[in-house]
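One structure follows; several queries about it will come next.
For this depiction, one protein chain was excluded, whereas all remaining protein chains were kept in their positions.
When the chains are written out, they are named A and B in that same order, and each has its own residue count from 1.
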Amino acid sequence: MSDALSDHGSDIQQDDSQEEDVMTPAELIAKLEEAWLNEKFSPELLENKSEVVECVMEQLTHMESNLQRVKKGDVKASVHRMEIDRIRYVLCSYLRARLQKIERFFPHVLEKEKSRAEGEPSLLSPEEYAFAKEYYANTETYLKTVALKRMPANLQTVDLLKAVPEPCVDSFVFLRVKERQENILVEPETDDQREYVVDLEEGSQHLMRYRTIAPLVSSGAVQLI
Amino acid sequence: MFGEKAVELIRELHRMSDGQLPAFNEDGLRQVLQEMEALYDQNQTDVNEAKAEGRAELIPSIKLRHCCLLRNQRCLAAYLYDRLLRIRALRWEYGSVLPPNVRFHMCAEELQWFAQYKKSLASFMRSFGGGEGLDITQDMKPPKSLYIEVRCLKDHGEFEIDDGTVVLLKKNSQHFLPRWKCEQLIRQGVLEHVVS
């Protein structure tokens, strides 16, 4: 067995300029899985995690290139190959979930990006932003050429922001609490009910409206399940 | 009745099950646009008359026609947009080359939209890993086991697995291949998963 695969437990160094400490590859994969489930279950697009995506890509590429040097049919190689397949699945599924939301809500996603305050983190990675802009232009051009420009003069535009459905942040979601939270306000469902507050104990699971806990998803205090 | 033809376009899509793309109804589209033109012309005439001669009794019919115009516009946009969503789904199902019978159902502008969508998606996927790229249209299902047994349903030619080995996919031949490598070929009907 070659030693090509033996240098792998080592930590990956985050960008030097960042104050964040070293994250082990295992922690990195856990981060990716969290982001994956959150993105899968949240009704709206979440903040991008491109640094996690890029680090995972690096890990995969590095491992793949090491595997090239290992002879076929080797048990060790097949274990690595299986792990790569699993990680790549989560990575692709995560990116797909985001892209689907970008396509589904493209006018709203772009609007949010436009009105973003300086210093506020961007929802979209630069590549996603480029994709969303192209998607918008492409779709707008299409509607124009095929129908709108053949319509009466006062009907040649469609406001895509109004025409394309918005994400429904009032949807219910299932969640698990990672860091204890106090006094989370639960809004009433009907007029004859009253609002109340709940404490979210660490490890407990809940069903409630996404709107109520959206900031806790971003901060990592709760995990959508 | 006004708006009837536009709704018929939508019904046409609604009747098809998800993911199916009926032929682009250019004729239906034209008829709706004609109806819109007629409504608009009539309104122009009435508006002028209402203004010039102070005929306020014309206003309700003007309003009604305008509602019909908006409704037609909305229905056409819905028809066209829903078709785009179906076409988008085809990219994920078939890969970047659509089967001829599907292309046949698309209008020229849809083919253009599709070409641009493919381009945007490709450059998006190329951007990962410092330009190395990641094909996110693969790995659609969680990996189950490392290799699966597949039977070849038609001649496909040579096929490279990532360890560099090349297999010849000949009709009726059976192979033991990495599952994720053959996913798309299974969806395209080139390979069939042999379940033991």
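Keep in mind that, in the parts below, a contact is a pair of C-beta atoms (placed from the backbone, for glycine too) under 8 Å apart; a residue touches a chain by one contact, two chains touch by 3 or more.
By our rule, contacts and distances are computed from a predicted model.
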From "GH20651", "Ribophorin II", "DNA replication complex GINS protein PSF2" or "GPI transamidase component PIG-U", the hidden chain's UniProt protein name: "DNA replication complex GINS protein PSF2"
In the full complex, displayed partners of the excluded chain: A, B
Residue, one of A:K76, A:K112, A:K133 or A:R150, that touches the chain absent here: A:K76
Footprint left on chain B by the chain that the document does not show: 7, 10, 14, 74-75, 77-78, 81-82, 141-146
Footprint left on chain A by the chain that the document does not show: 1, 5-9, 25-26, 29, 40-41, 59-60, 63, 75-76, 78-80, 82-84, 86-87, 89, 93, 162-166, 168, 170-174, 186-190, 193, 198, 204-209, 225
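By our rule, only the chains that are shown with their structure count from here on.
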Of chain A, residues touching chain B in the complex: 53-54, 57-58, 60-61, 64, 67-68, 72, 78, 81-82, 85-86, 88-89, 91-93, 95-96, 99, 103, 127-128, 130-131, 134-135, 138-139, 141-143, 145-147, 150-152, 154-155, 158, 163-164
For the chain B and chain A complex, residues of the former touching the latter: 29, 33, 36-37, 39-40, 69-70, 73-74, 76-77, 80-81, 84, 88, 107, 109-110, 112-113, 116-117, 119-121, 123-124, 127-130, 132, 134-136, 138-139, 141-143, 146, 162-165, 178-180
